[in-house]
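Shown here: the complex without one of its protein chains, the others still in place.
For subunit A:
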Amino acid sequence: MQARQTTVDPAEIAKFEAMAADWWDPKGKFKPLHMMNPCRLDYITNQIGGQFDCDLTANGPFRGLRILDIGCGGGLLSEPMARLGGDVVGADAAELNISVAQIHAQQSGLSIDYRHTTAEALADAGEQFDVVLNMEVIEHVADPLTFLTACRRLLKPGGLHICSTINRNPKSFAMTIIGAEMIMRWLPRGTHEWSKFITPDELFELLHRAGLNPVDRKGFVFNPVTWQWRLSVRDLGVNYVTASVKPD
């Protein structure tokens, strides 16, 4: 590999390879992602539907759209995007994740192009997409601005970028590190580094600097009574998501 700027942190990759086999166990280590998935998918499908004028009540509404899922993990988002008709590329910097995702897609009868690569490498190769997804990824990259710039380069003009991450404040520290990792044991300890968390305003600023035009932000809020996640317009205190468009 050529010496060039990369955003991948080797220690982070090793951590996820160890967990890869558990990706598709809804009660396993990735339980929080499985629980959050319907809410994330609601947001993603509505944003894509709005941007590209898709009828979400039809079968295969994303037919004809090229979708990139960066940090695809075991394929929790790539598979739904493929089921909705998207032409999906799933990219992950951890090689074991790609193997897990490939095996699972094959079992599910889905055709998804999984690649062990990075956003930067794909952008350098001149790949172009209608949609780029960065879900729960940016808090794990070494240099968010370089990463977002690569995402902008990967988009066609008018393309949609969706990015979700975790806010940085005392509440998110309590919920994510103490709550999810230490008390609930939903996530292995050390999954997150709080100092890498980004506030919504910081993320909007980074998106602007990367040449994207942020158009929407919402919170993902967990309700401990119903044990479900929902979207919130006001509460972006812990988990949140942004949508941005690449200018024409």
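Operating definition for what follows: contacts are C-beta pairs under 8 Å (C-beta built on N, C-alpha and C of every residue); 3 or more make two chains touch, one makes a residue touch a chain; residues count from 1.
In the analysis below, contacts and distances are computed from a predicted model.
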Pick from "histidine kinase", "Chemotaxis protein CheW", "FAD-dependent monooxygenase" or "Raffinose/stachyose/melibiose transport system permease protein" the UniProt protein name of the chain that isn't shown here. "FAD-dependent monooxygenase"
On subunit A, residues whose C-beta touches the chain left out of the figure: 26, 34, 37-38, 41-42, 45, 56-60, 63, 79-85, 104, 107-111
